[in-house]
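Handing you a structure now.
Heads up, one of the protein chains got dropped from this complex, but the rest are sitting where they should.
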């Protein structure tokens, strides 16, 4: 951490800062320039957030130097983390596609979707039983019934199950059925929920908050890991920008950046980011070319009848073409798809 | 709702859309222009989100015309809502200032803050017992002990209590102590939590999500109101933009916009928005001049020793000056402060 | 400047950086911690942008410490700058309102607007003769004819003239008629244009770019000042955010921030920021309460017939009410309006 003192800082102001830093055990490096005094402080980076140095007189600026996360960082663990879900390895050489409807609507709808995505090469089935909806008047999900259908679909197809947890109170129920527990974009900083999934030994798919920085996202992963669950898969799903033609702005740069900063696997959800099925295939190929470890894709047997997110859902046919095209790109970057 | 068909749309494509709209009971107005066919559909606006018309062939665009919220809208209720908290009226002519520390740290710290803000003219005491912290290694709050101190401070000063609820499981405990239950910015779309507070008959202070549109914010108010609790106070606290000199960008335009679209009271939290105590006073005056019904201000007896948000906390002295200045502005716009 | 070396940096990597810094005359402070080596470098801050230290091996991060602008900073000049336009003083105790139509459309329209804003208490007349329009098919302005009408309106009313310069080639013409030369938001980083107005001895109204940081804005002021023209008035006019209910997001925090970082006067244009006349009055009061030195307001005799920006233009009547209300707020913060 670097503390930049203002030009008006006297020796007393500087000493006050030094004392405060020393009291919490930081090692000090002092640079007294002509224009400014600059204090370098090295110590337990996890304690820095609680020091309110900017509130001290004549402190101009405090610049953090080290990353505030530890367990999630590549500095802490050099080699890539591979998450095992049954016999699947997420973060390894094979790219995994998690596909299925936004919401589980009925047994028939789910089975039709599951059969189609299985056939096209997906290895996991996605589907929501609890749905976070912007409007209180929208379909909110089938809840436990939905989870049961997902389990039946797993029986039927062998696909592993990814499904969203919305509240700590439903964790035991969701954990019973899911192979991977999804934390949605609106809950990335629901710290109660993060602490709850830290206590289960199930992989967690942590979606990036709609306006979360990469650092905040890794801090949320750190919450889960600090609580004892190291099986975190990150999922980029678009961030909020001023551009409104697409629903959100898919930040594919997050892929190489996460690979640089962290050892955790990262997958991409182009369906939610784009909001229009027409653009999902291009962005899936781009995600894989950029180094993503997997994709999360919405597929619905009949998108225009979907109770949720129809406009961004692919038909089984379109999904089949997408898989063929993605396979080509996967090969070009030395990865396999199926 | 307006459905714009593509130039390639045939009569069959258009009829398919018409059928789907009629099936759910919409009244249709058809405009067949030279370049495009445009379909106007009037009906239950709360059902529109669930129609996936964009997923139908040759539909170019779907433009919503009416607001998706109802109970929160000024169309539904013309006159301003006034929320009563004991003998205080929020949303009336008097501006209310809720002040106090970010986190309750100890009985002494809280009492010192409470006495100071009471003396300066605040009518409510704020203080967090459960703290949502970006880092798992930061101070997380005193929990029930903190709530007890708040209740003692209320006894001592007569100030009403505003405190944050972070999870539905602690609702009974928080509701026992709080006069106003705060839903924080990270939980504005935690729909489980919204449904939970909809069932208590306590005023709710609903902070705007850090990247929530005004419409989404009103939809979250609608969640609480649709569940039966009409006592919602909105709180603008800064949105995320590209500008990084201030912590967030305080969107004061939200004040006249909310007053135009809704009947609910709106207050402003300049401390979190700016992130630097130095700018809190200017923005408090601006908020009141723009028509805010109240302010939420961080005050700490000793900001540089604060366990949370020290850099943005005012000293009791600075808070006193702020109140004097705000009172002048309140008078200039025909409001009172104390 | 602080250079943070990566954990893998060897002595050779560190020495390479030290050599490069010393070569350009920087004074060095070295901190060798257990985890990282951190290099502090103090020297001519204006040269830092040209050092590509991040491109050197094992350099992790370069953190600038000092502001990159000098002439525009309050460190360079402590007292507020007052810009004189005839007998008006912008940046002094009196708040100045610049009002008038978006575009000069005809002599009659301009005179009607000028008479109305003069009567209500404005001291400057705004109006565009060259219009930057998003569409090539929109009205582009009356050009020199428009400037002549502005000069006639000045004769008639005594109001000073503010008008936009869009290209260096029209500078001689615009400078002949204008009292203040406006640089529009789209040209804030048109460095040719900035260098051109640096050579005229006329006040420049520098609008903030629609996505410019406060630092970039001050750098553009620095361009004009470094070229020899110290008469720069800053104008906040809304920034681009994800919120789309208002046209842009008016960043009123920029007022106290600019007052802290710089000695230059700052005014606010709520008309362009909001895009809807209905919200202009609230935000004008807020701007003055926050400390603005002036306002730029669009007024049109008949907004719904305006060739440009009608929806955000006030009628003369509404402008009259605005001025009465703003005067109250000005008084409350110790300023005068007329």
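In order of appearance the chains are A, B and C, and numbering begins at 1 in each one.
Definition applied: contacts are C-beta pairs under 8 Å (C-beta built on N, C-alpha and C of every residue); 3 or more make two chains touch, one makes a residue touch a chain.
Bear in mind the structure is a predicted one, so any value in this text is a computation, not a measurement.
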item	value
Among B:36, B:107 or B:156, the residue in touch with the chain that has been omitted	B:36
Absent-chain contact - pick from A:63, A:175 or A:290	A:290
Touching residues (missing chain, whole complex) on subunit B	2, 4, 7, 27, 29, 31, 33-36, 38, 40, 42, 61, 63, 65-66, 75, 211, 240-242, 244
Positions on subunit A contacted by the hidden chain, ascending	211, 213-215, 239, 241-246, 249-253, 255-257, 260, 273-274, 278-279, 282-283, 285-291, 325, 328-329, 331-333
On subunit C, residues whose C-beta touches the chain left out of the figure	20, 46-47, 49-56, 68, 132-139, 166-169, 186-187, 189-192, 210-211, 216, 219, 222-223, 226-227, 240, 276-277, 303-311, 313
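To be clear about the criterion, only the chains that are shown with their structure count from here on.
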item	value
Distance from the mean Cα position of subunit B to that of subunit A, given in whole angstrom	26
Separation of subunit A from subunit C, taking each centre as the mean of its C-alpha atoms, in whole Å	38
Averaged-CA centre spacing for the pair subunit C and subunit B, given as whole angstrom	31
Residue list for subunit C, restricted to those that touch at least two other chains	211, 241-242, 244
